[in-house]
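Below is a slice of the complex: some chains, not all, each in place.
Think of it as A and B in the order they're written, each chain with its own count starting at 1.
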């Protein structure tokens, strides 16, 4: 079968001095970094939606991209063409994983049953491509936000029939993900939020959402799915306010509904930006809370207030995020999914490959910078020294609950003028981190 | 004693058509609104710091305001002059409450013991004024952010000696608050956060902060303080990132440290703005989570990214916040504290009174708008109707956990094309709310 991407070359690692546009200069899958291969640290993945479903349309303009399957006379025929092209493209990239929503892969039918049947037929096609290419599934997910039935939410819809429909859809995609050997299952609640508080009952919707997620976890165990269930936080867009705002908010939700040991987070860089956080903050927070799952790798525009989902391209910036991944011990069953899209003007097939090549190299560089920081050891040593007092007798007595306010007050009063401040050394540490970039 | 405010009149309710600059047009303390007096709903309070400590200085300019006590030769003498003027001013306002930090009321000494002694002496003065005027204490708090020793945090400082000093300070102010009959005790962790992740261990600092708050709660019970312990969320400023970011983040922290039943939140409007939330969102969230405590009433500038702490002046905006207070059943031991400051150019004593008069009337108007919305009932009825399906058999079966994903999928598949979307009626509801403004 010929596809829109057949003329593209295969990406190959060619060393840092290579100059060709499709040469990888930093991503060397089998290079060992801090005891694991690059591929094991990163587990990079292609996002089916942006790369093979995206049209270049935006709220002010029509599609600009012309992919053969957009013009297919029949939805299922288009889906087959798309799958063929997608795997041809992914083979050329050479990445080990992909991710999908049900509606990316197969068209919605007139009923849930028909939609499920469409999906099952297409997943047979996809499985053939997976077997042929060796490309595995990082995660699957159900699209609970595009269809009008979900305009007021899926689990948090005021109509329980919508909840039931969403439940049926998730059941099917969770089982399909299991069948395809997916490493994780993701929920992104794009419409789980509100457009106006005037028509919204937060307590009700929280209870609904908690019930829904518990259903998913219960079903996962019932069917023996060993992958991780992940929530992808986002603060807003398309809703005015989305419930899964950021990592800390999701943690509170999980704790409230008894799920903090069952569910982790899939952190997207651009969503961190929209929530007013750095990407590394979100990763470090998830690491500290024990819920770091996977990463949706992209970047936002610091001057634009919407989800631009650009490919990452500043390795120094990203090195701080990678450092937090390393500190957290890696991503477990997760990986880095390029949930990123080429710009509306990037209408050539080559552009899609440039984007992935650049993004991949950027992540590899960032990992290598993090490796140098860790191997040098100075940064971690200085940080540890800063907290050394907490390993003293007083420090331990405090943390272990052996000193109450009375004892602490007496201790402080005995201390006279109190402790001397010590420099936080921020600029020196920033220089140190920059030196390895 | 003569004070800087002796020439100011007393604020008096004069009805909606009054035109004088110091006439209250809406705040009528004893007017009954939805079954309680206005004063009971609002429990308005003056903030000692902004109103009596603020100088008009900003990061680019020197003080502009000239209060007699700024020039006092001795710190304690200045504190006494300030207290006299403060109560003279508050008497003229006629509000029932005030709030303070220890360092607003008395100067820091060379040691903790000396600082405590200074505070105790001044609180005797304050108590005399309270007894004379009948003005009560809404809440007290310890300033754990201005002194250089706290530059890297108080509870989350890398040095446990700073933790101990802070513990001693809080113990003293908590006990003082109890002694003065305070209705609440507040913690605002202005330096509990980080300036750079490079020198920060989030997990350690979370453990420290959790321990600290547990100490406070344990001590509260030990001394028999019946008031509420409140955390005031703020996302940033002065730190780059503060841990008590917003209501949902604080909830997660409380849940993690076993405090969700013990501690509530003091929500500040401008902090909601800085965190990317509407004020009403934060109140509604706290209401839904059962942790609504008190309000710091002010407003931010929608175009300025720092904590401008202006007095509120748009009653329609604020009516949506008041509606959420009403829906949550009120503020309990909390109130509305005018944590608001006059602008740097507002250098006349009159300006301070204009600011409070306008802010108070704005809150009263907002409450009256909320009353009309609730009494009309249409908004609440439409909201309830929207969720009516959840009171059906299916709805209850879902929420009560009697339907798993299998049952729900079967239900949805039987439903064919699925439920029809219904209008969210946002514009109609917005019109309805605006009609009562």
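Just so it is clear, a contact is a pair of C-beta atoms (placed from the backbone, for glycine too) under 8 Å apart; a residue touches a chain by one contact, two chains touch by 3 or more.
Note that this is a predicted model, so its numbers are computed, not measured.
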Chains shown: 2; total copies of the one sequence in the complete assembly of this file come to 4
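Basically, only the chains that are shown with their structure count from here on.
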Whole-angstrom distance, CA centroid of subunit A to CA centroid of subunit B, is 35
The subunit A residues in contact with subunit B across the complex are 110-113, 116, 148-149, 151-152, 158-165, 167-172, 174, 195-204, 206-208, 211, 214-216, 218-219, 222, 235-236, 241, 245-246, 248-249, 251-253, 255-256, 275-278, 280-281, 284-285, 287-289, 320, 324, 379, 382-383, 386-387, 389-390, 392, 394-395, 398-399, 401, 403-406, 408-413, 415-422, 424-426, 429-430, 433
